[in-house]
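Right, one structure below, let's go through it.
All protein chains of the complex are present and in place, except for one that has been dropped.
After this line comes subunit A, so read on.
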């Protein structure tokens, strides 16, 4: 439902960007659903040294937030999901 880019994905995107394969990094970083920040390591121009997602804001929010996002990923496009969920509603119960 709400996609959270994984570390690996971010890392690969970053490397792709650094190697000039595409330039979607800025969009990726500042996209409205991403709270993960990318910061440069200070005082280094090293290719790998300047990458690092040093601060994962979302992780921080989870640690001081009473809510945890999506643990079960329903496929809401699938009709059977609705059929199963229906049984948790009053009108969805089969009459015995």
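One rule holds for everything that comes next: a residue touches a chain if its C-beta (ideal position, glycine included) is under 8 Å from a C-beta of that chain, and two chains touch if they have at least 3 such contacts; residues count from 1.
Simple rule for what comes next: contacts and distances are computed from a predicted model.
Note on the omitted subunit: UniProt lists it as "RNA 3'-terminal phosphate cyclase-like protein", one of the names in "RNA 3'-terminal phosphate cyclase-like protein", "SREBP regulating gene protein", "Membrane-bound transcription factor site-1 protease" or "Ribosome biogenesis protein ERB1". Counting over the whole complex, subunit A has residues 1-2, 31-32, 35, 39, 42, 54-55, 60-68, 70-72, 74, 76, 82, 84-93 touching the chain that is not drawn.
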